[in-house]
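Presented below is the structure to which this report refers.
With one protein chain removed, the remaining protein chains of the complex are shown where they sit.
Chain IDs A, B and C follow the sequence of writing; residue 1 opens each chain.
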Amino acid sequence: MLRGLTGAGLGKLEDERQLIELAGKFGFQAVDLDARALIEKYGEVEAKRLLEKHGVVVGSIGLPVEWRGTEEQFANGLKELSKSAEAAQKLGCTRCCTYILPSTDLKAAHFMALATRRLRECAVILGEYGLSLGLEFVGPHHLRTAWKNPFIWTMQETLDWIDAIGEPNVGLLLDAYHWYTNGMDASAIEALRKDQIVHVHINDAPDVPVEEALDNGRLYPGEGVIDLASFLKALQEIGYEGPVAQEILAAAPPQGTPEELAQRSKNGFDLVFEAAGLSVRA
Amino acid sequence: MLRGLTGAGLGKLEDERQLIELAGKFGFQAVDLDARALIEKYGEVEAKRLLEKHGVVVGSIGLPVEWRGTEEQFANGLKELSKSAEAAQKLGCTRCCTYILPSTDLKAAHFMALATRRLRECAVILGEYGLSLGLEFVGPHHLRTAWKNPFIWTMQETLDWIDAIGEPNVGLLLDAYHWYTNGMDASAIEALRKDQIVHVHINDAPDVPVEEALDNGRLYPGEGVIDLASFLKALQEIGYEGPVAQEILAAAPPQGTPEELAQRSKNGFDLVFEAAGLSVRA
Amino acid sequence: MLRGLTGAGLGKLEDERQLIELAGKFGFQAVDLDARALIEKYGEVEAKRLLEKHGVVVGSIGLPVEWRGTEEQFANGLKELSKSAEAAQKLGCTRCCTYILPSTDLKAAHFMALATRRLRECAVILGEYGLSLGLEFVGPHHLRTAWKNPFIWTMQETLDWIDAIGEPNVGLLLDAYHWYTNGMDASAIEALRKDQIVHVHINDAPDVPVEEALDNGRLYPGEGVIDLASFLKALQEIGYEGPVAQEILAAAPPQGTPEELAQRSKNGFDLVFEAAGLSVRA
Partner (left out) sequence: MLRGLTGAGLGKLEDERQLIELAGKFGFQAVDLDARALIEKYGEVEAKRLLEKHGVVVGSIGLPVEWRGTEEQFANGLKELSKSAEAAQKLGCTRCCTYILPSTDLKAAHFMALATRRLRECAVILGEYGLSLGLEFVGPHHLRTAWKNPFIWTMQETLDWIDAIGEPNVGLLLDAYHWYTNGMDASAIEALRKDQIVHVHINDAPDVPVEEALDNGRLYPGEGVIDLASFLKALQEIGYEGPVAQEILAAAPPQGTPEELAQRSKNGFDLVFEAAGLSVRA
């Protein structure tokens, strides 16, 4: 597994260059970022040099297409997808991820039909550029009723949706917070094949009843109550070798400089990876 | 268009042979029946001879797979689908239809994902035997709340679902009752391409508020308030040439012998086809 | 059917505006052109106004993706496809076409596998913008051995390929020259459903043995030996209502001004449409 960073949890960064530098400095091996923006700012050659210099790879890009809104919004986004995918490919990245809100103001079944076609279209385009599409189920209970109608939030529902989409390059983004808020344990991960997992997020939850854990109330790995040792051990058990990226969504910006927060993140990773019996680079 | 009969609306028939005979006798050109059962009972040669003798073709078979229940039920049904499809093909039938209940006890989005994959699998198998799959949206308002969660019931939702299924041989079964209970008019049909329609049902509705029209409270064509002339004219307008089959679902069995009921059906067809300006065989 | 023009057969045109003007002037109802280029040059509003003013629609755009070369070429082209498709959609065009060379220097089976995936990807993107993809089989005998290995050139092979691609919005581009050089007659067209045809080309062949008819030796409709009356009647018979566009590929530029050549084209269309018993706008 590769230790990974996203921008979430590091405070206000100047740009993606800083994310790469912090990752390198604190022993992370992967960063999730906007590959196209990086190349547009620095050029392909310099972007690659930056990554190489700091010893990090691009773990994942976000899906730059709004598939939850109108058909027009979707078609507009789709026009740009090839370019984002090509930029990711140039930087050696093979993952593109999006998340699934667990409720919707639309009629749930109709929206599922629309979204199935839309994500299938995205997957086909991503596939041309060697990228997989990771779908993140979202567990916090309050979001299940944040919009009018329940959508989907469990891993099994997401796996069934992946089957419905029907493209070979679609899989899960498995996030420790959603694993926890869905009340899952290690056995649920052990039942997966590693090729069903496109990407992994890690973060921690406060010591409140699980039903009250808020989506934007996340803690740094090791600072909360999630059994991250079991989470990581199960991933190791099934042979997962991709990135495990921290994503600390919080209501208020975290205190401290990016440097301090990256150090804090490193400490968290050290703690939970050690608890899982994993070496620095498992 | 071909005038068609189903077993619904003719009382208790002895078997499919009688349906074929009545269709022929009263000027119908198509029947919807179980092709496999017909061949199993009479043999392929005699089944074809029967159809030919009475001048009717097989308009459609029903989808013999339970796709709304458990995966086990589905997998069990799927085992038999090839044989039913092959039987239909032997009799020259190119349509296989199923209906969509507008509500479900399952979580709607999850069920949509499951059903998308299942119907896709059915469509792939049917395609091998030259059959299209027609999906019938179901309009009566009371069914929208008959089960816990709303599913889909409009034509547009169904078209979007057909896109999600993504196979070339899937289209609509357009039923006059569901067209009426969805509050649609001719323009909705005129906006379709004829190849989006796999099959058509015709029947009539009682003079009650449309919200109170019950799914099993249907009348014979021409005996109710649906503007069937507009319905047929719109189908003619877009070049639809397939069967238009009567399907009279009723709470209690209709009064009269099958012979009398077939005569009554013929009268209804004469009435509405004439009102639409269509000759006997449009 | 709509009478259509392409740039092929009108000599050297100034730009797409001239094609539209000539089409309008000589009673054509459709033009095949590069919708994106038209919009880039004139803006969407003016492009629409031009079409409207001259009473023509955009029949088809060409597929702007090189799917016969390297994967890199393909991926590069694919990046632009959404924009071309969106431009076509803005102008109300629903067709995008490409042709199939009947031989290849690549290993034929391997190339077929590559091309199947590539055209599937194109079809998925085109579908998002409401476009169908028309595949033109190419009949002239000399091209069957122009490259090392035979590929495909018959209508049935192309239909089987369309099934392999497996997307709902893929169909035939039926060209009279390829119909003729494949030795087909009206029955082959009558066996099609109209929704299997995305687009039609019309042109004529010189009075030489069919094996010697060259791909770039085409004549204007009515000036050669192809039984275009039967061709058009068969299309009419199955209800085809799309464009029938002239495409005169020739080794040397035709003699005469564009105006004269458009007049000559009109005369040819009048001749063969009349011979087929079709009014000006069938």
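The rule we apply is simple: a contact is a pair of C-beta atoms (placed from the backbone, for glycine too) under 8 Å apart; a residue touches a chain by one contact, two chains touch by 3 or more.
This is a predicted model, so every value here is computed, not measured.
Among the residues C:M112, C:A188 or C:V210, only C:M112 touches the chain that is left out of the figure.
From the options C:F26, C:F74, C:Y99 or C:F151, the residue with contact to the chain not on display is C:F151. When the omitted chain is restored, the residue from B:L91, B:I125, B:L173 or B:I197 that touches it is B:I125. Only one residue from C:R120, C:H142 or C:K233 touches the chain missing from this view: C:R120.
Although one chain is not displayed, chain A still touches it through residues 127, 163, 166-168, 170, 193-195, 239. Seen from chain B, the chain kept out of the figure touches residues 74-75, 78-79, 81-83, 86, 120-121, 124-125, 127-129. Within the entire complex, the positions of chain C that touch the omitted partner chain are 107-114, 116-117, 120, 149-152, 157, 160-161, 163-164, 166.
Methods note: only the chains that are shown with their structure count from here on.
Chain centres here are Cα means. That of chain A falls 45 Å from that of chain B.
Per-chain Cα centroids separate chain B from chain C by 37 Å. Counting partner chains per residue, chain B has residues 163, 166 touching two or more of them.
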